[in-house]
Each structure stands twice: as C-alpha cells, then as structure tokens.
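One protein chain omitted, others in place.
Chain lettering (A and B) follows the sequence in which the chains are written, and residue indices restart at 1 in each chain.
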Amino acid sequence: MLSDFTLKPEIILYVLDLTGTFVFAISGMITAAQKKFDLFGATVIAFVTAIGGGTLRDVLIGSQPVGWMNDLTYIYLIISAVAITLLFKSYIMRLRKTLFLFDTIGIAVFTILGLQKTLGYGLSPVIALLMGTISAVFGGVIRDTLTNEIPLIFREEIYATACLFGGLMYLMSQMLIPSGPLSILIAVLSIIGVRIAAVKFHWSLPKIQ
Amino acid sequence: MLSDFTLKPEIILYVLDLTGTFVFAISGMITAAQKKFDLFGATVIAFVTAIGGGTLRDVLIGSQPVGWMNDLTYIYLIISAVAITLLFKSYIMRLRKTLFLFDTIGIAVFTILGLQKTLGYGLSPVIALLMGTISAVFGGVIRDTLTNEIPLIFREEIYATACLFGGLMYLMSQMLIPSGPLSILIAVLSIIGVRIAAVKFHWSLPKIQ
Partner (left out) sequence: MLSDFTLKPEIILYVLDLTGTFVFAISGMITAAQKKFDLFGATVIAFVTAIGGGTLRDVLIGSQPVGWMNDLTYIYLIISAVAITLLFKSYIMRLRKTLFLFDTIGIAVFTILGLQKTLGYGLSPVIALLMGTISAVFGGVIRDTLTNEIPLIFREEIYATACLFGGLMYLMSQMLIPSGPLSILIAVLSIIGVRIAAVKFHWSLPKIQ
C-alpha cells in the first residue's frame, strides 16, 4: 500500500516525461517542415528537440550511456510522433493551443527530472537548477542551431526563466517540507503558471544593449 | 593460422577506417577553402569532418577518452591530409570521382565500426544502429554547423538512409549467420550499393512540408 503511494509520483512523472518528449518531437517536425527538410532531416530534428536537452545534461554530469539509451520507449515514441505528424499534419496544426499546454507541461517535467537526476549525482543544488533548465530548454537551442537560426529563447522568452523559477520553488519547498510529491506539484504548477502568465501578459526579460 | 584468419577482418576494417578518415579530412579541407578559412580554421574543419561523428558517438555511449585519443595515427593522418590538400589542391579537385568512392567506403566502414562498438558496450541493436549512422554522418553535420550552413544531409540525401539500411543488413545477417566477416561484407556492400544507386538514379527522401 505504502509502496503503491510512494511509487505513484514516479509513474506520473514518467508518463508526463513521455508526453513532453512526444510533444517536443512534434514541435521539431513543425520546424523541419518550415525549413523544407527531407524525412531524415526532419526525424533528426524531432529527436534533437525531444531529447537534446536531457542528452546534454547527461553528458555534462557524466551519466553515460545517456538516459534514452536505456529505455527504447523514448525512441519509439519519437518515431511515432514523426509518423503521426506526417499523417495528420493539418489536424495537428489546428491543435496549436493544446500543443502549447503540453509543451509547457513538458518543460516543467523536464526541469524537475533533470534537477532530481543532478542532485542524485551528488552535485550542488545550484548545479541542479542549471541542469534542470538545460534539460528543458537546450533541445530547442540545439534544434535552432542545427537549422541555422539564432536560438529563439536567447531573444524573447520567459521560457527558461520559468524553469529556473520552478526549479527554485522545488528546492525551497524541499527544504521546508521534505515531501517529494508536494514539491514536484508546486514546481510544475509554478513553471506552468509563469509560462502561461508570460504569454498572456507579454512578459519579457530586458534586452541587453 | 586460425588467429591469422580471425584477425584479418579487423585489420581490413582498421585500414578502411583510416582511409575514410583521410578522405573525410580532405572533404573538410575543400569545404574550408570554399569558405576562405585560414590554415587553422581549415585544419579544425578537417578534424571535425573526419572524427566528429565518432567523437559524438563515444561521448554519448560514454567511451572516454574518445577513440582517437588512444591512437595518434588518426591525428597524424588528418594533418597529412591537410598538408596534401594544400600541396596538390588542383590535382585533388580532379579526383572528385575517386574521392566519392572512398567517401562512400568511409561512411560504410564508420557505420559498421560505430555499430560494433556500441554493441560492445552492451547497448541494444536499435541504439547501435543509430550510433553507427551518427558515426558516419555527424562529422559532416558538425562541419556544416560550424561553417554556418544548414547540414546538407537534412535536405537532400540518401546518405544517412544508406547507413541505416546497411546497419540493418549487418544486424539481420548476424542473426541468420553468425559470421563477423560475412556480415561486414554484406553491410559495406549494401551501403555502397544504395549510395551509388541513389546518386545514379537521383533517389531522394520525400520532403516534409
């Protein structure tokens, strides 16, 4: 019974992680379509967008072979996302609002999982905060670099800031009440809240000039 | 006598691996010349083109220090390729057809060696297939990214697909007849065959739009 309860958040996080991966892969496909890539190029961009951030984190902290190599679910899921985008492209384009929601859930979950994994390697909370954010946003950075664009989040974005804020909320709530599930909930809701508010109220960071 | 025979394919693969490295370095030099790089920039591009794919594979599977650090032959070979390209540039430009053949042998050998190394790390055949292909094609992707171009193989290429197909042939023939040399031969010939046919008959993957 107890084990059932303690296992639950892990399963929820795993499912949300897969959801985020799937949605990130679709967003990669949409970028590739705008660049008129062929099927191979588009699939590479789908992969890079979906697992690039976590891969960079794993390489930096020394968790190798990198995470997705030990669970083929991620690879099959990305290939499914590629196929589904090709088959139902016009339908998926109309789902942009839903995709935005899942994308936001995705970065929230990627942040928390990246942060937890880094802490699990005995690294400092400051490093964990950075690695959580890198897990969430560097897939997009690598995608933009490979498609010869300046990464979008370097110019107008509260995206990464939401991850940093949510990660900080996780660490702080962990210090106050040492309950895994509650901290995760607070962090995920913080990230989703900041992200949605940022889009709704056109929040942006000051430009450097 | 027996050990002589079993050693042979390894030596052939090693020589072909060196050949591929050499030809990839020359192709890097040609790209650098088009971009009017200086000697240092050109040498970096030669290195990246020749060993970038294998380096990325090694970092992802956790084989560090990366492969070429343990065998200086690769470094001396790339430096030789840089020098030879500089000395005999006009002659090398006329060799394009021969270079294409060696380049194709190169990607074939890089694919098989990358695949075998990944399997040797206890990773799944699916991952090995991806890592074999990455070994063969990501040197070119990093070269294109550093020279501020959209990677060529994302747009019009049967290049990577040939590697995936050849890698698959290797895995399948390994299951049917567990003979290393024969599987390697089948895989290398598959990759070379698909690549040459793709160029001859203008095969290409569908564009994503």
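As a working rule, a contact is a pair of C-beta atoms (placed from the backbone, for glycine too) under 8 Å apart; a residue touches a chain by one contact, two chains touch by 3 or more.
Only a predicted model underlies this, so the values are computations on that prediction, with no experimental measurement involved.
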{"item": "Contacting the left-out chain in the complete assembly, out of B:T145, B:T161, B:Q174 or B:S190", "value": "B:T145"}
{"item": "Sole contact to the chain not displayed, among B:L86, B:M175 or B:A197", "value": "B:L86"}
{"item": "Touch list for chain A against the chain that is not drawn", "value": "59-62, 64, 121, 123-124, 126-127, 130, 141, 145, 148-151, 153-157, 160-161, 204-209"}
{"item": "Chain not shown, touching residues in chain B", "value": "29, 32-33, 35-42, 44-45, 55, 59, 62, 64-66, 69, 72, 75, 86, 145-148"}
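The rule we apply is simple: only the chains that are shown with their structure count from here on.
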{"item": "Chain centre separation in whole Å, for chain B relative to chain A (CA means)", "value": "32"}
